[in-house]
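Submitted below is the structure of interest, expressed as structure tokens.
The other protein chains are all here in position, but one chain of the complex has been omitted.
Order as written gives the chain letters A and B; numbering starts at 1 within each chain.
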Amino acid sequence: MPGIEDCLSAAMRIAGARGAGLLDWGSGLALGTAGDSPADDHEATAAEATDLIRLAAESLSFAEPSDPRLPLQDLILTTERSYHLFRLIGTVFDSRLLLHLWLDREDANLAGARMRLQALAEELVLG
Amino acid sequence: MADADNSLRQAIASIEGAIGAALVDYGSGMALGTLDGGGGLDLTVAAAGNTDVVRAKFRTMEMLGLNDSIEDILISLSSQYHLIRPLTSRSGKGLFLYLALDKRRANLAMARHQLAKIEAELEV
Partner (left out) sequence: MSAAAPRRRQPPGPAVEQLADLQATGALHTETGTLYLDHGAVVHADSPHSLDLGSLLTRCGRVTPDYWQHTLDQFAEHCLVGRMLVAQGALTRGELEVCHLATLYDAGYFALGAFSLATRFEPGVRHWLGPVSGVDPRLLRREAVRRRDLLERIWPWPQVDTAPVRHTVTTDQDGTAARGLSPSPRRRELLGLADGRRTPVELARLLGRSTYATIVEVRRLAAAGLIATPPDAPTHPIPADAMARRVPGATLRRGRAPDPPPHPAPTEPDIALLIRVRTALEARL
């Protein structure tokens, strides 16, 4: 059964991975990190990334009033050299968790990485 | 080259699963043009909402000292995809193209590729 460290190590084995983090977007806290961070500072990256996700998650345009679940599932940011994948994790207990994976675009397979990250997110809370 | 209206029309017509498109000024959050593809989305509200996300992302990049420019932002919801693409041309600075897709019908890779093409041909 994977813990936070196993989950992040597995994320770092995804092709093109440069850094990974398990973040709490309710508080901006990094519960765990692995590899590098784009700003050489995992805590700053966590605070900024969670702010972005909070805005996306709470953005008025995405609210589907008929669906009580959080509508946001993932967010992928593509830049010239990188992909940033943010996968939200649902838990039974109250939380606002996400997995962040930073990928080198040249070495990454976006579709594959996205599916793998979803599987890792599910394994972390489902065992 | 295509103007904004033509680009939005092309996006809705040619991209499988497209349910709405807009050209948005992220300085103000105002939509310069919107086209409803039958998705029943309030595109003006969506434009304002997405502006917050785009602004946050630009601020994040600035604060983290990243010089990497944003190509696109893909947001997956339970039943839709939202694709945001900042314009790269000099005249399009401060604008982004926004496309909403029906998740059941959309091909994500194809949609990203086609929106990139439409963006490259867009003259504002």
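One rule holds in what follows: contacts are C-beta pairs under 8 Å (C-beta built on N, C-alpha and C of every residue); 3 or more make two chains touch, one makes a residue touch a chain.
Computed from a predicted structure; not experimentally measured.
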- Task: Taking the complete complex into account, tell me which visible chains touch the one left out.
- Result: A
- Message: Even though one chain is hidden, which residues of chain A still touch it in the full complex?
- Response: 1-4, 7, 22, 24, 26-29, 31, 43, 47, 58-60, 62-63, 65, 68, 70, 91-97, 123-127
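The rule is short, and it goes like this: only the chains that are shown with their structure count from here on.
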- Counting in whole Å, what is the centre-to-centre distance of chain A and chain B, each centre being its mean C-alpha position? 22
- Note on the structure: chain B contacts chain A in the complex at 41-42, 45-50, 52-53, 56-57, 59-61, 63-66, 68-79, 82, 108-109
- Of all residues in chain A, which touch chain B in the complex? 38-39, 44-45, 48-49, 51-52, 55-56, 59-62, 64, 67, 69, 71-82, 111
